[in-house]
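Heads up, one of the protein chains got dropped from this complex, but the rest are sitting where they should.
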Amino acid sequence: MSSRWLFRRLTSGVMVLFAAMIINFAIPRAMPGDPVDSFTSGVKLTAEARQAIVERFGLDKPLWVQFARYFVNTLKGDFGVSFYYFPKPVLNIMMQALPWTLLIVVSAMIFQVIIGYFLGVAAAWRVGTRFDSIIQTVSITVFSSPIFWVAMVFLYVFGFQLEWFPLGGNYTAGESYPNTFAFLLDVMKHAALPIATLAFSRFAVYQVLMRNTMVGVLREQYIVTAEAKGMGQFRVKHRHAARNAMLPMITFAGVSLTIQIGGSVFIETVFSYPGIGKLIFDSVISRDYPMLQGCFFLFSLLVIIGTIVVDFLYLFLDPRIKY
Amino acid sequence: METIYKVEELKKLFPVKRRGIFERTRRYIHAVDEVSFNINKGETFGIVGESGCGKTTLARMLLRLEEPTSGKIFFKGQDITSVDRQELKNLRKKMQMIFQDPYSSLDPRKTIYNLVAEPLKVHKVVQDGTREEKVKETLALVDLPTTEEFLGKVPDELSGGQRQRIGIARALILGAEFIVADEPVSMLDASVKAGITSLMIDLKQRIGLTYVFITHEIGLAYYTCDRIAVMYLGKIVELGNAEEVIRKPLHPYTQLLMEAIPPLQPDEQWGKTITERGELPLFDEPPKGCRFHPRCPAAKDPCSMDEPELKEITQGHHVACLESW
Amino acid sequence: MPKKKAIIEFCRVYKQRKTAVFGFVVVVVFFLAAVFAPFIAPHSPREGSGIPFDPPSKEHWLGTNDVGVDIFSELVYSARVSLTVGFVAASAVVIIGSLIGLISGFFGGFLDEFLMRITEIVLVLPRLPLMIVMAAYLGPGMWTIIFVYSVVGWATLARQVRSQVLSVKESDFVEASRAIGASNSHIIISHIMPNVWGVIIANAIMEVMFAILVEAGLSFLGLGDPVHKSWGVMLYFAQIQGAFLLGTWWWIFPPGVCIALLSSSFNFIGTALNDLFGLKLGKR
Partner (left out) sequence: MTLLSVENLKTYYSTSSGFVKAVDGVSFNLEKGESLGLAGESGCGKSTLGFSLMRLIKGGEVVGGDIKLNGMPLLEMSDREFNRIRWEKISLISQAAMGALNPVYRIGTQIVEAIKVHTKTKKSEAWERAEDLLRQVEIDPSRAFNYPHELSGGMRQRAMIAMALALDPDLIIADEPTTALDVVTQVQVLKLLRALQRKLDVSIILISHDLSILGQACDRVIIMYAGKIAEIGNVEVLFKNPLHPYTQALLDSFPDIKGDKKPLTGLPGSPPDLLDPPSGCRLHPRCPEARNICQETEPQIIDVSSNHSVACHMVDQGG
């Protein structure tokens, strides 16, 4: 690994974070009107909240002082105080919500990748057949269906009508559990529908990606070699073709982790699941700007971590890559 | 003999570039390193070498499709490395190129008529009314049909040989005198190759062209060229009359190439002395001294230190080898 | 001339794709519904015309919502908002994206480096949270959604157009044209554009799909126009009124089906075009 690559990687990460900071800094200040009002977009605040904002962001000071202060605060992990949960700091609330979101998003992604892999491989193997076109049609339809609506339908059918799963929340409030296992079971029960919805709504991307790359790989000479070697279909398919075809899928998984955490806004809203997504929705409704900005910054950070993880994965998966 | 083209210490360096994570291409230096030669009017000048020796870069520089790092190129006494855009455009009427790949060098969306007429449109020569006439005339010159139906076809509907004839027609329609042909037949079928080659030779005599003929097949160069330059890792190692270079190769590299060519008749003796060190290594930088010395069977100590210059040994026969002098 | 031949050939191949034909029909139907909404909708889309939470009946084909508004009428009028946002936002994205992609790809050098750095950042920044933050400050409404989508949406297209331009630019036939003495403008107009517009058109269709989905999503989060409701806004109200707890499935299903139908139709068309245009250049 060259130091040049490392440097490039780091600078681009820093640039993204910096851009996120500038956006967060600039948006409220670009609005016309009274500084505090535009800063809160006219939401009614108590006098003490109002005063807190002026002081906190130094709205009476020159712009560069404001930015310097903002910059230092952000680096310290201080994203301000939530309007809605005043006077709790944004960071604390986000950190409480994040694990729940990670639970459903990461579990859902595991399902998506597995389903996407197998369907993609199967479709590519029979490219151009009826089977392939059915899979593609289903994928496109599912991908184009709004995820929150899918969630609503799932909730209506499996939660409300069939009563298989609870209607919302992360665990049953007020319940006392005999042991940890019972608690975990309850948590899983609550997470099942959100995970299922997320897995169902987004497997298509992996499927299409896997299939398209695989179709290309299947035309490669080394596949002919593999078949000529007298290997069974399974071995040719998975050991030789899919192994090469899964690289773009891995890249996408890294990027999509953040996209999906973002998408959890919809899932968590519908299932009243107290993760980051629900937090964003509530913040939109209550116009809790510090919280929204905090979430945006957190996401930017996650994106960078995601891409770096993928870069390292690549080193193991593709021997041709040298950084 | 009139010199039409003069190349002086032409040099091209490519930086070694390793692109981003997702583009897996690496670039090596395919440099052309201080190459000088003259081309006489009316001759076919062959440039021969293995892939990666810099022959294509050299060809592109001759027409200034690639900017040289340093050096000068004179076309009829005019230095084309320093002319401005407008002047270069005018020069392009006189000097043209035939490309290697007849499939990718024609825009797949254009009709045959538009492809052949494109040079006329670009240079705004020949009025609209007579354009079609000129196109048909040029097509006839390269032995292609001139029917309306043919003019309306797209490249996909043509065979490789026909496409390459279109390429030649495009090069000729403006009345070029000097043509650089970069492996013009290497992608064609054997039975079609000869037809294109003889068309090119025939055209040369009929309209007085001068060719630079680039090829990796030394046999083909022998048949088509008057003089041959053999390139190795960006340098010309031998230059002379085609007959003489083929019959009496002086540079060990040329000798190696000659020996490597399979003879037409079965011959057990073929390639007998070609040893393990034959394969062209990939260098980030060329080796010190004579570039061929790591592969050279006759290499001696000085060969790894001093880089030999191209020297005239007999009348018109130049070679860059310490041992051969 | 070959243009006519190409169009006929195009239609022939396009017709072989059942999903693409289906998509085209759906888009036309929705478009007509949006234009002729006043003639199609039996009731007002805004004022109550029946009792609240009335299930589907002869009078109200798809029942009514919490304030007694006819859902079918609401649905028909909502097509206007969704289609407007889809087309306006997609146009903005396509114009910005292709311009940047073309400029960056063709001229290269510092300009390219600069534009691509910006593109990279926009691509990497988490889109949805960014759009939410911006929309929250700008206040809910259709134009807010169009604006925020245009701001973040152009980058993907810019990158695609750029890479297409680069591959055409480095192709042998452009080199051949250069050897003839063709100027930059000639090469752009007669070689690069004809080989790039396919990619732009296919992507433009896809952008419409994305814009429709983004509109629905942001509206669902309460960032849409509450007066001129879109399908997303309808679902937003259904959500905050707890429609599934009341069992009013007729309030939940239809808007979602409309969004899914319309956006997958655009996706079908776009995929088909992508394959068609992709083949042209990839073939050899």
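In order of appearance the chains are A, B and C, and numbering begins at 1 in each one.
Basically, contacts are C-beta pairs under 8 Å (C-beta built on N, C-alpha and C of every residue); 3 or more make two chains touch, one makes a residue touch a chain.
Keep in mind that this is a model prediction, so the values were computed, not measured.
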Which displayed chains does the hidden chain touch?
A, B
Check each of B:50, B:66, B:226 or B:244 against the chain that is not shown and name the one that touches it.
B:50
Touch as defined at the start, partner being the missing chain; which of B:54, B:68, B:119 or B:161 qualifies?
B:161
Of B:154, B:218, B:250 or B:322, which sits in contact with the chain we cannot see?
B:218
Among listed residues B:65, B:83, B:258 or B:313, the absent chain is touched only by B:258
Among A:15, A:192 or A:231, residue touching the chain not depicted
A:231
Write the list of chain A residues that the hidden chain touches.
220-222, 224-232, 235, 240, 243-244, 317-320
Where the missing chain touches chain B, by residue:
50-51, 159-162, 189-195, 197-198, 216-220, 222-223, 246, 256-267, 270-271, 274, 276, 278-282
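Here is the rule we go by: only the chains that are shown with their structure count from here on.
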Per-chain Cα centroid nearest the overall protein Cα centroid belongs to chain C
If you tally contacting C-beta pairs, which comes out ahead, A-C or B-C? Let me know.
A-C
Using CA atom averages as chain centres, what separation in Å is found between chain A and chain B?
54
Rounded to a whole Å, what is the gap between the Cα centroids of chain B and chain C?
50
Centroid from C-alpha atoms only, then distance chain A to chain C, rounded to Å. What do you get?
22
Touching residues of chain C toward chain A in the complex: what are they?
19, 117, 120-121, 124-130, 132-134, 136-137, 139, 209, 213, 216-217, 220-223, 232, 235, 238-239, 243-245, 247, 249, 252-253, 255-256, 259-260, 263-264, 266-268, 271
Within the complex, chain C is touched by chain A residues 12, 15-16, 19-20, 23-24, 27-28, 31, 41, 133, 136-137, 140-141, 143-150, 152-153, 155-156, 159-160, 167, 258-259, 262-263, 265-266, 269-270, 280-281, 283-285, 287, 289, 292-293, 295-296, 299-300, 302-304, 307
Using the touch definition from the top, list the residues of chain B that touch chain C in their complex.
63, 65, 88-90, 92-93, 96-97, 99, 101, 103-109, 111, 118-119, 121-123, 152, 154, 156, 167, 170, 174
